[in-house]
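Sharing a structure here in structure tokens format.
Complex shown without one protein chain; remaining protein chains in place.
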Amino acid sequence: MDVTLVLLALFSTVGLVFTYLAISERDLVRAIIYSAVQSSAYAVLLYLLRAPDIVLVYLPVAVGLYPAALLFLVGKTEKVDGG
Amino acid sequence: MALSTLERFLLTLTLYNLLVTAAISIYGIVARPSLAKKIIALTILGDSLNVLAIFIGFRVFSIPPVLTAEAELSYFVGLAVDPLPQALVLTAIVIGLAVNLFLIFLALQVYRLYGTLDTRRIRELRG
Partner (left out) sequence: MRRVVVLVSIAVSVALLAYATSVAGALGYLGLETRALARMLLALAYNPGLRELTAMSPEAVTAIVWDFRGVDTLYETVVFYMAIIAALAIYRGAPKVGGGGGIGLSLIAKVVTKLLIPMNIAVAVSIAVHGHLTPGGGFQAGAALAVVSVLLAVVFSASSFSKVGVDVSKAVALRSAGLVAIAVVVFTPLIYSSVTGAQAYLMQSYVKVDSGFAFPVEVFGQLISGTLIWLNVAEFLAVSFGFFIIFMLLSLREDVVRSALVGEEHGSQHS
């Protein structure tokens, strides 16, 4: 019984929950924060899948650069997802 | 080497979680009206499909595909995960990043021209 498989299932479920929260949230800043948490869960998932090169790309890109660029976009335009 | 039922259940559960995440993000692209929310959902879709591609090359009881000083070659080949999906996903992440950054710039320009990011109002305002 490998601990890796239990942790794989756990972190993919965390990613699923935060994806649903990010898509259904009206306030855009909170949606960006939820998607950053989901990306952190996926970074742990990628480490458990024995892919250290991908973790080194994924961590700055999905946790640092995407939320930063999206927050610049949301700060200059509308902050609420209407409807 | 066969997997026990519990191990196979956990692997299948991870696979289903990735597929359902992709499904929820496709719903988010189609059904939410704000352009910024569509871009967020597009990044989540790309991430979940890339993780799915790496999950294909996974094998239980394995080591990363890096040859260390003390490992011998046949032991390494018999125990490491598949390096080819990792190389392809590296390319895919960078291309997805380029496309998403360009979409963010386009969304900024749409806001400057139409005054709103809501696609229902843009449809009425066109022209």
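Some observations on this one:
Going by the order they are written in, the chains are A and B; count residues from 1 in each one.
The rule we apply is simple: a residue touches a chain if its C-beta (ideal position, glycine included) is under 8 Å from a C-beta of that chain, and two chains touch if they have at least 3 such contacts.
All values derive from a computational prediction rather than experimental measurement.
One chain of the complex is left out; on chain B, the residues touching it are 1, 3, 7, 11-12, 15-16, 19-20, 22-23, 26-27, 30-31, 55-60, 64-68, 73, 76-77, 80-84, 86-88, 90-91, 94-95, 97-99, 101-102, 104-106, 108-109, 112.
Touching the omitted chain from chain A are residues 52-53, 55-57, 60-61, 64-65, 68-69, 72, 76.
The criterion applied here is as follows: only the chains that are shown with their structure count from here on.
On the side of chain A, the complex with chain B involves touching residues 1-2, 4-6, 8-9, 12-13, 15-16, 19-20, 22-23, 28, 31-32, 35, 38-39, 42, 45-46, 49-54, 57-58, 61-62, 65-66, 69-70, 72-74, 76-78, 80-83. Remark: chain B residues 4, 6-7, 10-11, 13-14, 17-18, 20-21, 24-25, 27-28, 32-34, 36-37, 39-41, 43-44, 47-48, 50-51, 54-55, 58, 60-66, 80-81, 86, 89-90, 93-94, 97, 100-101, 104, 107-108, 111, 116-118, 120 touch chain A in the complex.
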